[in-house]
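Only one protein chain is missing from this complex, and each of the others stays in its spot.
For chain A:
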Amino acid sequence: MQLTVWTYEGPPHVGAMRIATAMKNVHFVLHAPQGDTYADLLFTMIERRGQRPPVTYTTFQARDLGSDTAEIFKTATLDAYERFQPDLMLVGASCTAELIQDDPGGLARALALPVPTVTLELPSYQKKENWGAAETFYQIVRSLATQAPIEKAEGHGPTCNILGPTALGFRHRDDVIEITRLLADLGIGVNVVAPHGATAEDIARLPQADFNIVLYPEIADTAARWLERQYGQKAVRLVPMGFQATCDFVREVAALAGVDPEPVLARHGSRMPWWARSVDSNYLTGKRVFVFGDATHAIAAARVAKEELGFEVVGLGCYNREFAREVRAAAAQLGLEALITDDYLLVEETIAALQPELVLGTQMERHIAKRLGVPCAVISAPVHVQDFPARYAPVMGFEGANVLFDTWVHPLVMGLEEHLLTMFRDDFEFHDAAGPSHLGGHTKAAPTPVSPATEDVAPLALPVAETVLEGAGETIKVLHWSPEATKELSKIPFFVRGKAKRNTERYAAERGLETISIEALYDAKSHFSR
């Protein structure tokens, strides 16, 4: 058993729901107890869909357990077919139904519905949401994409499929628009986008494309590999997130399609490279950033952070073990050890230890960062309702690069302001408690103005002498800070003060100092700056 408060991923049947909901005229009959319908509201509330997800739950109850549940399943399946008349039925079991061992596939076959019916095996006690989505998509493709490609007419342009976008996907809606536009610029037609917006008939047409774009490997990689084996369709696995990755993507796609990428690259229109080079971005240099999310977004974000914004990536990790190898490789290139975990407490510990200046992560890291007082931007699912925005907000392609720049820089204190806060930190308008103006830092009444010449300083945000370090299981009472050292610490800019304080305390503890003096503070500074 695993003790969990937060889970990064839902169970695999939620992944299956994401595929069914993304597609058109598909219906999913899920053998599940009363209550599992909670998952509907992820789609109707977080993604704000105006239709119910196309899922019928058998909602069996305790009194039905016994022989009755198989009958309930058959009735629900027949009713759902008659009511919704889908072109494709999916049947599967949720975690509880897996235990009662009715056989949805066999029961559905016995009904002999006049439409293709795909049985999903979703091992709920081993696998999770992304796996469930990938498996469902793979099974659908395997069952329906059975028409061999037909010979193309002369002069027919190159075409591809875009694979992977689903319901409840982080920015999938706009990424598809952005990438489709980019492909159109290159003169490449999109044969099918799947599963997002695809019908059963569209899935059958998948083999007609020249190649596949695996936009979200977590969802589409399994299906793309099968298509490659079956029909020799090559796959582009490069994720076009960030300016360079988009350029690389354009080149790779163009090479596969036999078109010239250079005209498109020449008029890319992205503002991101110039924004990153403009002098106002100088202060971004070397900002310490921690990156966590699903593997695909985390790897791409780490590259953007390092090479396109000039940050220093101090941590990189993902929660989906299926792609741990890729994350480990990317982390090794940055000289880091990847953090592969679905335990948010471990992520929180790591962030607290690394003291980054910016966290790029999921909804969970947003809350961790808030608690630790570190700026944060969201780069990956799971996300909450505000990250399914009304406005156009892709994270892929050239517009996506613009979006990333704005989104990541915004939570940071802006350059000039940071400079002012450092220079005039004892000034009545620029003291620590004032905070960054663009983030509504002026919520408290301004303190009584004090002359910089006097000995009064703004009160410290952290009660220094009472801080307690929590180690692994043990609690160490920290040494006292001398009043002079406390004051000196307050002069260190607030965004590095936490780190300075921690380092000094570690330094003092290692040396058995009872009181931290100004000297100890600066000794520690020189010690750690080696």
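Just so we're on the same page, a residue touches a chain if its C-beta (ideal position, glycine included) is under 8 Å from a C-beta of that chain, and two chains touch if they have at least 3 such contacts; residues count from 1.
Everything below uses one rule, namely that contacts and distances are computed from a predicted model.
Trainee: For the chain that's not shown, choose its UniProt protein name out of "Light-independent protochlorophyllide reductase subunit N", "Electron transfer flavoprotein subunit beta", "Quinol:cytochrome C oxidoreductase" or "(2Fe-2S)-binding protein".
Mentor: Going by UniProt, the chain not displayed is called "Light-independent protochlorophyllide reductase subunit N".
Trainee: Just one of A:Asp40, A:Asp185 or A:Asp523 touches the chain that is missing; which is it?
Mentor: A:Asp40
Trainee: From the list A:Asn25, A:Thr96, A:Gln230 or A:Ser517, which touches the chain that is not on show?
Mentor: Checking each option in A:Asn25, A:Thr96, A:Gln230 or A:Ser517, the one touching the absent chain turns out to be A:Thr96.
Trainee: What does the interface between chain A and the hidden chain look like in terms of residue numbers?
Mentor: Interface residues of chain A facing the absent chain: 1-7, 9-11, 13-14, 33-42, 44-45, 48-52, 56-62, 64-65, 76, 79, 83, 94-96, 99-100, 123-126, 128, 364, 367, 371, 384.
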